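Here we show just some of the chains, and they stay where they sit in the whole.
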Amino acid sequence: MKRGTAPSALRVVVSACAIVGALVLGGTTPALAQEASRGDTAWVLTATALVLFMTLPGLALFYGGLVRAQNVLSVLMQCAAIACLASLVWLALGYSLAFSSGGALDPLIGGLSKAFLAGVGPDSLTGTLPEPVFFMFQATFAIITPALIVGAFPERVSFATVLLFTALWLVLVYAPVCHWVWGGGWLAGLGAIDFAGGLVVHATAGTSALVFARLLGPRQGFPNELSPPHNPGLTMMGAAMLWVGWFGFNAGSALAADGLAGRAMLVTHISASTASLTWMAIEWSRYGKPSLVGLVTGTIAGLATITPAAGSVGPLGAVIIGAAAAVVCFEGVKIVKNRLRIDDSLDVFAVHGVGGILGTLLLPLLAGLGPLAPGLPEGRSVFGQLGVQAIGVVGVVIWSVVVSALILLAIRAVSRLRAPADAETEGLDLAVHGERGYTL
Amino acid sequence: MKYVIAIIKPHRLEPVREALSRLGIEGMTVTEVKGFGRQRGHKEIYRGAEYTVNFLPKVKIEIALDAALLEQAIDSIVSAANTGQIGDGKIFVLDLEDALRIRTSERGTSAL
């Protein structure tokens, strides 16, 4: 979100009183005096469509291709149902908690004054955008973030649990963290930079996914007798849609059709390209075979990792971020599976969690590097900013892990996390949804 | 009459079919199957995790034929399917008691 780095935000002094300061200066108060820009509005409307496209069908296909054929529909269903549910929760509570003022609690959480868009009029603006446009753009972020977690629990989760978890998680994890970083909360006050959601989206989803996978337990047959991805072509298709949609995600986060948006798109693209090729090269040299699933996993790692930094680095920084994303996430995957032995089935933590955090921390180091690099906001030092970023990471990770665990323990107390073992054996498509993926 | 079941490598199907057709055997029924045997399956690696695929794709050919043609047919199959490598497959011979052509209800060898 451009707002975290906008000039007005820069004025916020990084100091002990940052939290209080944030309350007062309100780094994100929409500039009400401004007029709506048709060009900016056109771009953010487009970006909204692109980000919805990331989840529906992008992410759904990306994940759907990786599971057994008997579970493909259940994965698509989970993604679609989460998207719908998240939209309604966002309307009822999420947007207001994230983007309205929380009064005395504002450093921690917004208020309920904008629930159901109360008080938003036809001429309300956020920056140069009509507020419904900003609402919708943000809604698509609130959709994809919980949908990312699907990768942790496919092929064995209870469907009801997915819905319940999503609703609670959105209110208790996503909305607060979103408020902290983009809604004028304590991290905004500290000056943490997260352009398009390295912390807000990827770190929250990634770490929560790890917790979910751990509490849920592994799939039958993990780790040695699993079926290979049933349709890597679907996965590639989904990855391509994620890539295209990410142009909306990152360049849309400029909230304007300007040079910042252009540069954000550029570095996003370069990071994705570099990470894809790097992941391919690693596989090629280690296993002798560069795989499509590997290449596109690299793509997503590169995209997740550049996300927080898309407003702060130039193309050279993007090359480094992309290469680092592939190397680190590749190791991350192996560590989670082989060392931690957690069945985070589609590697949400290793790709999104690790990527989002990595990008958040690399940002200050690479902000000034090479042509077109904007550098850090005036008055920030590399290591000062690194400290702030690290505080952001720690705060967001702890909150996500603890609250996600509490939500799941609560659900487990009253219901079940897993589908019945029989349903798992038969495949969730037929057992839970009464459908079969392919009748050829 | 005999009922011959041959398990062969998929890409040898065409040559086998041609070889049999040179003997005048045009009719056969083919199924895609998974073979387990001495030839080992392969491993696939996705994101660093190994997936073992124990079976190998094979093709099963079923041919009902006159006992008189049996040895010739076996020879044809062997020479067309043989690549000299492990996993080339097997031929099984069963006795066939009766055969019938649905269209005409002809029975016996004239039904083949």
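Note that the chains take the letters A and B in the order they are written out, and that residue 1 is the start of every chain.
As a working rule, a residue touches a chain if its C-beta (ideal position, glycine included) is under 8 Å from a C-beta of that chain, and two chains touch if they have at least 3 such contacts.
Just so it is clear, the structure is predicted and the values come from calculations on it, not from any experiment.
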Protein chain stoichiometry for the whole structure, using the labels that appear: A x3, B x3
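Note that in this section only the chains that are shown with their structure count from here on.
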Geometric centre distance via CA averages, chain B-chain A, whole Å: 53
Contact footprint of chain B on chain A as seen in their complex: 66, 223-224, 226-229, 283, 287, 289, 291, 293-294, 297, 330, 333-334, 337-338, 347
Residue numbers on chain B that touch chain A, as the complex places them: 44-49, 51-53
